[in-house]
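Please see the structure below; I have some questions.
A single protein chain has been removed from this complex, and every other one stays in its place.
Naming follows writing order (A, B and C), and every chain is counted from residue 1.
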Amino acid sequence: MIINMSERATEQEIQHVIDRIKEAGYQAHVTRGAERTIVAAIGSGGRRHELEALQAAPGVEAVVAIAQPFKLVSKQVKPSGTVVDVAGVRIGAGEVVVIAGPCSVESREQMLSTAHAVKNAGAVMLRGGAYKPRTSPYDFQGLGLEALKILDEVRHATGLPVVTEVMSTEDVDAICEYADMLQVGARNMQNFALLRCLAKVGRPILLKRGPSSTVKEWLLAAEYLLAGGNSQVVLCERGIKTFETETRNTFDLAAIALAKELSHLPVIADPSHGTGRRSIIAPLCRAALAVGADGIIVEVHPCPERALSDGPQSLDFQGFEMVMRSLQEPLASIAKPAFATSGAA
Amino acid sequence: MIINMSERATEQEIQHVIDRIKEAGYQAHVTRGAERTIVAAIGSGGRRHELEALQAAPGVEAVVAIAQPFKLVSKQVKPSGTVVDVAGVRIGAGEVVVIAGPCSVESREQMLSTAHAVKNAGAVMLRGGAYKPRTSPYDFQGLGLEALKILDEVRHATGLPVVTEVMSTEDVDAICEYADMLQVGARNMQNFALLRCLAKVGRPILLKRGPSSTVKEWLLAAEYLLAGGNSQVVLCERGIKTFETETRNTFDLAAIALAKELSHLPVIADPSHGTGRRSIIAPLCRAALAVGADGIIVEVHPCPERALSDGPQSLDFQGFEMVMRSLQEPLASIAKPAFATSGAA
Amino acid sequence: MIINMSERATEQEIQHVIDRIKEAGYQAHVTRGAERTIVAAIGSGGRRHELEALQAAPGVEAVVAIAQPFKLVSKQVKPSGTVVDVAGVRIGAGEVVVIAGPCSVESREQMLSTAHAVKNAGAVMLRGGAYKPRTSPYDFQGLGLEALKILDEVRHATGLPVVTEVMSTEDVDAICEYADMLQVGARNMQNFALLRCLAKVGRPILLKRGPSSTVKEWLLAAEYLLAGGNSQVVLCERGIKTFETETRNTFDLAAIALAKELSHLPVIADPSHGTGRRSIIAPLCRAALAVGADGIIVEVHPCPERALSDGPQSLDFQGFEMVMRSLQEPLASIAKPAFATSGAA
Partner (left out) sequence: MIINMSERATEQEIQHVIDRIKEAGYQAHVTRGAERTIVAAIGSGGRRHELEALQAAPGVEAVVAIAQPFKLVSKQVKPSGTVVDVAGVRIGAGEVVVIAGPCSVESREQMLSTAHAVKNAGAVMLRGGAYKPRTSPYDFQGLGLEALKILDEVRHATGLPVVTEVMSTEDVDAICEYADMLQVGARNMQNFALLRCLAKVGRPILLKRGPSSTVKEWLLAAEYLLAGGNSQVVLCERGIKTFETETRNTFDLAAIALAKELSHLPVIADPSHGTGRRSIIAPLCRAALAVGADGIIVEVHPCPERALSDGPQSLDFQGFEMVMRSLQEPLASIAKPAFATSGAA
């Protein structure tokens, strides 16, 4: 930590900061500049929050952290990267994992037909919501336990492991009985009571990035899971909230590259929520692979115009097949210099 | 709902939309323009989500809602406005209610001294966190039940009703035993499991606006509470997340005016979180009153530089007294025309 | 500047940074911590950009500025504050200055009637656009020179000084002939060619904050004007672009308080653009005064529903009179403790 003193800070105020740094268990190292003084707190065994609180001390302009706030999720802890195994599907092992399925579980027939279709097209995991976080209390809230039982039947019928969202600590046991992976939704990314509960569960977690969360806040949410004992965590970028309204969210692919640079956890991409527009899902899936995502999760529905939720961003079976085919195509062809004979070059 | 057909929509696609509107329980009213056709769905007893899903039907460009999505919180339901009574303190009754106290309950002494100081300065309610939502798992997480007992003791000692944050459905009973009002924090505004639980509790709720929530989403979160049976809801603006980093959040005072125009619920303002900067709390408190807030909630700590959380935005006792005094000052003096003699006017 | 070395930085990399700091004209002060090393560059006569470029040097994690980047606009330069005189109207002198008028100059009659109406209601300056920045090339682009002549006639008829927007260096001379103050629009806040030109003009400038500009960037735009020779600058907050779409922009009143804390320049508020909603202009005008703005600028039109631009946010004459009256009302009444007899307190 660096404590940046105000230009008008007095000697007494500087000394007070030095005393407080020592009191917090650190050494103080003073640098006196032309215009102002800075004091560095050195050491690793002290009480960090006491340094942060010095922001409020007289004569202090800013307290600047110079170390990353997360520890266990940090790349340095495990430079080779983590592989998360979901009932045999390995995420983070080098090959891209495709997860597909509807936003909500609506019926046995809907799930069975979707699961077979996405498996045939190349998906290796199934998604489907039993408990749905909906902005309005008047929207479809999910089939709950009935949906979990359908998911269970379908995973046995198709062999596809299942991921489904958990919205409340009270549902954790039931979901663990029927699903292979638990998803923390974007709006619950900082539901710390839920994170603390899931840290004790022996199941892999899919942690979506919150719509107004920075990459650092996302990694710190994952840190709650690892610090609590669950290291089976996959991060999922699904877009952030910005002024742009043409897309449902702003899909932040640089965040995927950055999360993989900073952390050892696998990262997957959700272009369905990231864009909210069916017509551009395919190019964004390709972009997610190009940027290094370990997988993609895509919404697929037998008949999007009859979906109980997220129809506009859902692909039908044919649309999903086309996406899967587009993932096989080469990146692009690069223009070659057309002026070889010109100039002195 | 208006279904806006694409310019290239075929007759068959238009007819399909008309059929689906009728199937959903509405009448269809077609308007054929120079470039495109629009179809309005008329009626009130149909299945609204089936109209929304038409966004995914062939030939449809957009489905545009023309009615507000919330009902019970709407101003029209109760034009005179709701008054929420918190153990005798009436919020929304015309006079501005001042709530003050530390971010976190840290000790009995800290709470007692703060409660007496803010009461003497004019506050009529006390705030203080027992369960703290913290970005990092390594930060102070609150004293929990011990803090609740301190709050209880202090409210008896001072007569100040107490508001404290609830982070989990599991803590609701304990908090109801010791506190007068339950706060839903900004990061839990769309924790729907928590909202559904609090809708069943016979206690007033302070519902903070989420950092990436629009005013409509905020009102829909309140709608969960009212629809579930709890109409004792006070809204609280505490800033939204934007690109501006000089302030901790961007304090959206227009949202207060707008929420009061759209809804009958009282609205209070939290300039401590809204700005994150102690030096500008006073003018922003004044602005909140000027814009029509029914109250303000302010962080006060005996020694901000030793606070376990939110020190930089906390006022000390003297600072809070100065804020309270500033609230008594007149609005401003307006410059009069200095050119009475000039021109032909 | 502090150069924060990576945890893995080698001795050679640290030495390289020290050498480059000296080469740039500063002293280097090294602090070796438990996990990493930081190097402070001390002095004031060096080449700052060479320090910033060290961000790209091997082993460097971040270069952190500890001083504010602006100089001439800084509060410390002139703690008493600047008063800008616009043809006799003094902005920043303690009394709130009210500027009113239509978005665009549309006709002689429109301007004359508006000028008289706003003057009668208490405005002391007139606004009106001759050159209009419009998102679409098919929208009304302003009457140009004809509008300037109308403005000139109306200011003589009413004695109200006039402010109008300048969009191009080519129009500066014409505008200076007919107007008293030149406005730099939000979208031109970082049009540096225009700023450099206006720095040479002997007229007061109204500098609107850009829709995606931080307070620091706004002050640095003003710094261009002062550094170029024009110190007659008034800042104007008019809202920033965020995810909230219920209001046209998010009106950032904390930015006014902050700009007044950091700078000696006067600051006025534009709630018309800041909110885009006529129904909440009055409370936001009050809030702007409460937060310490030196003035407000409000859009007024004889018949908003016939305005060629910005009708939805324009007040009619009666609406403006009501706003002016609301500015005379006291701030608010504060609830007193109702429980004086309760408890032990």
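What we mean here is this: a residue touches a chain if its C-beta (ideal position, glycine included) is under 8 Å from a C-beta of that chain, and two chains touch if they have at least 3 such contacts.
Everything numeric here is computed off the predicted structure, so don't read it as measured data.
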When the whole complex is taken into account, which chains on show are touched by the absent chain?
A, B, C
From the listed residues A:Leu145, A:Val172 or A:Ile280, report the one that touches the chain absent from this view.
A:Ile280
Have a look at A:Val215, A:Val233 or A:Leu265 and name the one touching the chain we're not showing.
A:Val215
Considering the complete complex, of C:Leu54, C:Val105, C:Ala254 or C:Val267, the missing chain is touched by C:Leu54
In the complete assembly, which of B:Lys241, B:Arg277 or B:His301 touches the absent chain?
B:Lys241
Interface residues of chain C (partner: the chain not displayed):
20, 48-50, 52-58, 69-71, 133-140, 167-171, 187-188, 190-194, 210-212, 217, 220, 223-224, 227-228, 240-241, 278, 304-309, 311-312, 314
Residues of chain A (touch criterion as defined above) contacting the omitted chain
88-90, 93-98, 116, 119, 122, 124, 156-160, 212, 214-216, 240, 242-247, 250-255, 257-258, 261, 274-275, 277, 279-280, 283-284, 286-292, 295, 324, 327-339, 342-345
If the missing chain were put back, which residues of chain B would it touch?
2, 4, 7, 29, 31-36, 38, 40, 42-44, 61-62, 64, 66-67, 76, 241-243, 245
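The definition used in the following text is that only the chains that are shown with their structure count from here on.
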So which chain is the furthest away from chain A, centre to centre on CA atoms?
C
Look at both sides of the chain B and chain C contact and report whether the same residue positions are involved, with over half shared, or different ones.
same
Chain with Cα centroid nearest the overall Cα mean is chain B
What are the two chains with the most C-beta pairs touching?
B-C
CA centroid of chain B to CA centroid of chain C, Å:
28
Chain A and chain C: spacing of chain centres that average the CA atoms, whole Å
37
Which chain A residues touch at least two other chains?
241
